[in-house]
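Just below is one structure, and these are the notes that go with it.
Left out: one protein chain. Kept in place: all the others.
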Amino acid sequence: MLEVDNLCIAFETKQGLRPTVKNMSFSVRPGEIVGLVGASGSGKTLMSLGIMGLLPANAKVTAGSVRIGGTDLLSLDAESLRRMRGSRMSMVFQDPLSSLDPVFTCGDQIVDAIRLHEDVSRAEAYRRGVELLRKERIADPVRCMKSYPHELSGGQCQRVMIAMAVACRPQVIIADEPTTALDVTVQKQVLDILRDLNREVGAAILLITHDLGVIYEVADRVVVMYRGVKMEEATTAELFAAPKSDYTRALIAAMPSLGERRDRLPTVASALDTADDEDAGSAAVHTEARPRLYAVPAEPAEPEPRHDAARRTADTRSPLLSVRNLRKTYVVRDGAFSPSRAFRAVDDVSFDIPFRTTLGLVGESGCGKSTLSRLIMRLTACDSGSIVFNGQDLAGLSGPALRQARRDMAMVFQDPYGSLNPRQTVEELIAEPLVVNGRATERAHVVPRMIDCVGLARSALGRYPHEFSGGQRQRIAIARALALHPALVICDEAVSALDVSVQAQVLNLLKDLQHEFDLTYLFISHDLSVVEHVSDTIAVMQGGRIVETGSADAIFAAPTHDYTKTLLGAVPRAVRPIPPPPFTQAFQS
Amino acid sequence: MSQRILLQLCRRPVTCASLVVVALVVLVAIFGRELAPCDPYLIDQSAVNQGSSALHWLGTDELGRDLLSRLLAGIRPTVLVSLGATLFAAVFGTALGLAGGYGPAPLAFFVMRGVDILLCFPPILLALLAVGFWPSGIGSLAIVIGIVYVPHFARVSQSAVARVVQQEYVQAELAMGATWPRVVSVVVLPNVLSPLVVQATLTVAEAILLESGLSFLGLGIVPPEPSWGQMIGTAQDYLSQHPMYLFWPSLCLALTVLSVNLIGDGLRDLLDPRLSKS
Partner (left out) sequence: MKGKLTSLSLLTARKLFTALVQLYVIATLVFSLMYVMPGDPVRLLLGSDSNPSPEAIAAMRSKLGLDQPVLTQYAHWLRDMLHFDFGQSVFDGYPVINYIRSGLPNTLELALAAILVAIVIGVPLGIVSALRRGTPIDAVSTSVSTVGMSVPVYILGALFVVLFSLHLHWLPSSGYMDFSRNPVEHFRRLVLPAFTLGFGLSASISRMTRSSMLDILSRDFVRTLRAKGMSERRIVWRHVLRNAAIPIVTIIGLQLGNLMGGTVLVEAMFNWPGLSTLLVDAVSKRNYPLVQGGILTIAALYILINLGVDLLYGLLDPRIRRKRT
């Protein structure tokens, strides 16, 4: 149904044409779901826009063809192409809330989608919309139709988007990272809905994502893309069983997945992780870009027992952090004159973190884990409860005593693009904790040491954050967190905003630093597989309460609470029957 | 970083020309009186309302004073008043905006309500009131016009501060144990500089317009002190006899304000996309 043949898309820059998609060829049959997987920057979104004819002004198709049901899209004039959009081909975008018009109700937008291409009455279109939403298992479809996008959750908005996309029974549906912005449990629901709806509609679906787990869940076939070039194409089963290209193997291996914990994750060094683009300005089209692999130690046959677990359990100190009965309630108001109600963000939370271990705190958005981290750092005051850190109860401290106690704690935030002051150089950023705490004289030797520890070059010290990529910025944030040699580091979704391959690098770094600096981590995340990989103990949080705690092994092998079971069930599992390639030295192209 | 911005401004022809004009104006403001060929105050009843001549390049006004000299001499008070007013408005407006965007909730509330109330009065009205009651002079005029524009600055500053305060890097700074003066000076202020700089250039332009408007009405800078606005006001009466009397100060004033506005536009184009990119 959808045939892409040798498609080439390039950007028009001042230095000439910069090819971004190079000779992509694949096809999608009706009723089939093909996953297009690649890291951010690989050109997959651009290609999807190129297929739909929605390229930005400075990009254009330089060669190749795109056919839908035999019709060559690139030869059509703008008006005919426009008529095909929405009726024969449609698209679902990543961020549902910003992809819907905020001043029109969802119902209006769905009705629009239908009446643009089919000659039906408003009432009929409305009825069809309600029916579609009902099929997507929305609890109250009529209310949903009457609501504005900002009144719905992310998952509901995405269902509205999908309804708009399938309303006219298109032949091709392109879904660009449809679940990336959603919670894990919602992700699974949305993917299931997409697959079920398609059984009726029978469209050819191109599912674009960077998450191999999603591919494993729903895709029939997979196309792997790296830097604009097709690396591999196979059925899902084949791909995971016997990946042919090294990049695919590295991608699969880099995915921290449930049931397999190793000491270090093998990583893919992509040029994406450096500030300079090696391809810039090069006129030759690389038909094959071979990524570099870092050295991976030879793997033993069975999964290793927890590294240094024996050494750690021998440490008899009392827990570094001991939280008891922590509570925080917010007073919220739904509207200006509606009655206020109490919202329990953190509800009677207690846990311990032993010295030199990692506690993984897992839960979905809105469960209160971020509030909890803010409470522990004393960025917000708790209502009641105790936070015993290093023998002192932080909850009662204030002023200089609090500042003194705080020096032994540090936090790494989620957003690498928002947690670094854009107006300070890297050197100033890392030295800031020293300056704030009156130890500015130490910056001359502490800062270079920190930048070395996180694996960045000394030349980075004089540059500004916007010159670095996401993974590099997170390293800077880690260096900053460690400047005062804290005992406890709270990682609040520290790797959630990063690509899978970059995630692996940062997680490895965190592990190394834990050994080197005797750190204790509170690792907060919504991603179970990441949490499993780094944690010794795990606490599951829902609705402000801790519903289950235990060692990582115990929780994943035999969860007791229902919510934990739901979470585990929702995670896309990718089982890897072969170990990663046992290279003992790095090879380069 | 400011040098980089200056260089980029110079690269675009329109803003480059505007920078040149503004630089000229500032130079004349400093050296104007020395550059003037004749004494701007010298009344010569015999040479009333004349056109261009060898002695008076641009002609004379209704009291026989040399137009060119009065034009040159008239820049300084305008520049001083507008720069002084902008500085005043920037300092106090930013401080109010900081309180409104980052301060404790009750303080923020009262500050912003106060700003709202001040905004109820159109600038020219406030200025008129103040000028009508207070003695005129460059200093008090600068302060009066400055007070008029404080609420505009406060509004811009408050929304910029509120946006910055939501960012995680402010939280990160607090997590390190920084006190609020440090947060304000190291994190908040450097990040709100861009919209404030743009607002400052716009305020300079508006202050020039306001000051000349007051002078036009006969308030503000009063004769015998020369002032462009005042010259334009007087020139309207002699339109039929001596049209160039109106033309020259109008041209100078319009050109100056235009240049300042163009610089402000250029700055906004340069500073904003960088903000959204990073």
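In this document, chain identifiers A and B correspond to the written order of the chains, with residue numbering beginning at 1 in each.
Convention: a residue touches a chain if its C-beta (ideal position, glycine included) is under 8 Å from a C-beta of that chain, and two chains touch if they have at least 3 such contacts.
Here the structure is a predicted model, which is why all the values come from computation and not from measurement.
For the chain missing from the display, the contacting residue among B:183, B:196 or B:232 is B:232, taking the whole complex into account.
Only one residue in the set A:84, A:166 or A:190 touches the chain that does not appear here, and it is A:84. Screening A:3, A:112, A:393 or A:553 for touch with the missing chain picks out A:112. Checked against the full complex, the candidates B:22, B:128, B:187 or B:221 give a single residue touching the omitted chain, namely B:128. For subunit B, the list of residues touching the undisplayed chain reads 113, 116-117, 120-125, 128-129, 132-134, 205, 209, 212-213, 216-217, 229, 232-233, 236, 239-240, 243, 246, 250, 253-254, 257-258, 260-262, 265.
Touch with the hidden chain on the side of subunit A covers residues 52, 54, 82-87, 90-91, 93, 95, 98-104, 112-113, 116-117, 148, 150-151, 161, 164, 334-337.
Please note the rule applied: only the chains that are shown with their structure count from here on.
Between the Cα centres of subunit A and subunit B there is a gap of 48 Å. Across the complex, subunit A meets subunit B through its residues 374, 377, 379, 403, 406-407, 410-411, 413-415, 417-424, 432-433, 436-437, 464-466, 477, 480.
Residues of subunit B touching subunit A in their complex: 167-169, 171-178, 182, 186-187, 190-191, 277-278.
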